[in-house]
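Here the structure is laid out as structure tokens; the discussion comes afterwards.
One chain of protein is taken out of this complex; the other chains stay put.
Presenting chain A:
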Amino acid sequence: MSVLVYAEHDNAALNKVTLSVVAAAKEIGGDITVLVAGKGCGAVAEEAAKIDGVSKVLCADNDAYEHQLAENIGDLVAEVGADYSHILAAATTTGKNFAPRAAALLDVAQISEISDVVDADTFKRPIYAGNAIATVKCGDAKKVITVRGTSFDGVAAEGGSASVENLDVVKDAGISSFVGEELAKSDRPELTSAEIVISGGRGMGNGENFEILYKLADKLGAGVGASRAAVDAGFVPNDMQVGQTGKIVAPNLYVAVGISGAIQHLAGMKDSKVIVAINKDEEAPIFQVADYGLVADLFEAVPELDGKL
């Protein structure tokens, strides 16, 4: 067995989720090779070479890979992946974009967002928005898999000493191009990797009121999320959304503020280690999953909490 792990990065640094994908690869077994594709991504390849358990790093550095366009990355992964029994990527918007494309090119199934490795052919994955967990077995010779990062504890970022090999495979389909991007600028930790996440819901009332959450988050080094209701109401941008249609998080501490706890929201955070709910409605379903519930007006409770930490 041999596993190819696709590295998630921004051409400058490796995204921590890659460490979780390597952890899933270790559970499958066999040699682990990491593929770094990007532009000017040499530093990322050096970083990947230090990951514990990685035996080789392949670096495909070319203009065609700068923006992770699925047309080019799909072709690259299908070609490089031909030599491996398993191809793993993170279940991020990048991984979800190219992995099915690569799988179809290889004429194999793709297994989405696995949360557990049973054996080299058998995996667990959530279906129906996490309301059921399916154990699935894939009979294809090659397995193309996306991995839910929060379900696997990342391996150590240091300790390995893999060799880095430059790949001169250039796949430029020439049918798509990058126009631009608007990335949310934030000094706070990224939601899916934050140790603490504080999320606000419709109860926040408006976008300005999120300031009290930002203030508390900065004190705790936390990321700030939101329910879909808060996003739909226009309080905050969509990339802050936690839930079935947003980000899946599993921090050590999740603080739900003014969130009622719709099933779609719970699907995105119920694997958090400790859940705190602050809501003035004692009937709110969020209290049924919270380890600690506080029935209180959030506009009094949050500043008070901030003051006492």
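FYI, a contact is a pair of C-beta atoms (placed from the backbone, for glycine too) under 8 Å apart; a residue touches a chain by one contact, two chains touch by 3 or more; residues count from 1.
Operating definition for what follows: contacts and distances are computed from a predicted model.
Its UniProt record calls the unshown chain "Electron transfer flavoprotein subunit beta", which is the correct pick from "DNA repair exonuclease SbcCD nuclease subunit", "NADH-quinone oxidoreductase subunit E", "Electron transfer flavoprotein subunit beta" or "Cobalt transporter subunit CbtB". Checked against the full complex, the candidates A:Met1, A:Ala82, A:Ile127 or A:Ala156 give a single residue touching the omitted chain, namely A:Ile127.
In the complete complex, the hidden chain is touched by one of A:Val3, A:Val57 or A:Ile111, namely A:Ile111. The residue touching the chain not shown here, chosen from A:Asp153, A:Asp168 or A:Glu182, is A:Glu182. Although one chain is not drawn, the whole complex shows that of A:Ala120, A:Leu220 or A:Ala250 it is A:Leu220 that touches it.
Residues touching the missing chain, restricted to chain A, are 67, 69-71, 74, 92-94, 96-105, 107-113, 122, 126-140, 173, 175-184, 192, 196, 220, 237-239, 245, 247, 252-253, 263, 270, 273-276, 282, 287-296, 301, 304-305, 308-309 (touch as defined at the top).
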